[in-house]
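I'd like to ask some things about the structure below.
A single protein chain has been omitted; all remaining protein chains appear in their positions.
Letters are used for the chains, namely A, B and C, taken in the order the chains are written, and counting of residues starts over at 1 for each.
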Amino acid sequence: MSVTLLLFASYADAFGTPSLSVELPEQATVADLLTAISGRSGAHVLPKAPLVAVNQRYAHPSTRIASGDEVALIPPVAGG
Amino acid sequence: MSVTLLLFASYADAFGTPSLSVELPEQATVADLLTAISGRSGAHVLPKAPLVAVNQRYAHPSTRIASGDEVALIPPVAGG
Amino acid sequence: MTAVGRLTNEPIDASSLAVEAGSPSFGAILVFLGVVRDINDGRSVTAIDYSAYEAMAAILLGDIAREGAERHGPANVVIVHRLGELGLQEASVGIAVANAHRDDAYQLSRWCIDELKRRVPIWKREHYTDGTREWVDPTGAAVEASR
Partner (left out) sequence: MTAVGRLTNEPIDASSLAVEAGSPSFGAILVFLGVVRDINDGRSVTAIDYSAYEAMAAILLGDIAREGAERHGPANVVIVHRLGELGLQEASVGIAVANAHRDDAYQLSRWCIDELKRRVPIWKREHYTDGTREWVDPTGAAVEASR
């Protein structure tokens, strides 16, 4: 399946885009997603365990991603 | 000497006046003042050790009162 | 540095206080408002009138602002207490503090309102729905006597 990964702030700057298209097998997890993008240009800015949101909620590495899910990579937050 | 004692809020209500004139000997203290008014009508509402201010500062029972000082009896405060 | 306390007969505006306390070097502003509420000690309140030993109260409000700014500063502090008759939800007191960071702002704000309630010669008389009015004595003891 093809998943669109949303990027923000410093991550969008590093990858040079506000979203990446990532090919993943069915039943893939957040951990699989992170492995899949680890070779992309810009991925060097990511911490070891970057925050990922699935459908606008924080996800675990074991969270499964389904086709059509809204998936986002969340840089360290700095609100307030 | 004659001292004018300012009264406020519940004390003014109890004594029926916003100020009392009190005759005190020279060198009198706050404690002397309290003794001097203990027989006045309304004095029953006073706690054992009512707060007294001399010249707009809280005073001790041993604080001396001089002629011309601004002396006030302070009911339990309830600001805020 | 701003560290001021005053009495007013006008409504208290949170935004104005925040502006007065603000500074380019302070990132946290905290505005406390004490407002008239409808129930106190189980009795239904319609209004409160506030009075003060005005000269002394103004001095002590300024003292508290300055002492607070020294204890939990650098900071700006503005303390305003309103006098007169206030209806439900009207603010009787407004305290705006500004600090570089929020830790100090919370401590400073809390210290100021606690000290104000402890030592400033201000009194309030509650008006109840049954038409009676009564001076409020937070120490409890004297309430019976004044009834």
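Observations, loosely collected:
Everything below uses one rule, namely that a residue touches a chain if its C-beta (ideal position, glycine included) is under 8 Å from a C-beta of that chain, and two chains touch if they have at least 3 such contacts.
It should be emphasised that the depicted structure is a prediction, and the values quoted were computed from it without experimental measurement.
Taking every chain of the complex into account, the omitted one touches A, C. Among C:3, C:28 or C:122, the one in contact with the hidden chain is C:28. Within chain A, the residues in touch with the undisplayed chain are 6, 8-10, 13-14, 44-45, 47, 53, 56-58, 70, 72, 74-80.
The missing chain lies against chain C, touching residues 13-18, 22-39, 88-89, 91, 100, 102, 105-106, 109-110, 113.
Following the convention adopted for this analysis, only the chains that are shown with their structure count from here on.
Seen from the Cα centre of chain C, the chain whose own Cα centre is farthest off is A. Measuring from the averaged C-alpha position of chain A to that of chain C gives a distance of 49 Å. Chain B and chain C have Cα centroids separated by 25 Å. Residue positions of chain B in touch with at least two other chains are not found. Within chain C, contacts with two or more other chains are made by no residue at all.
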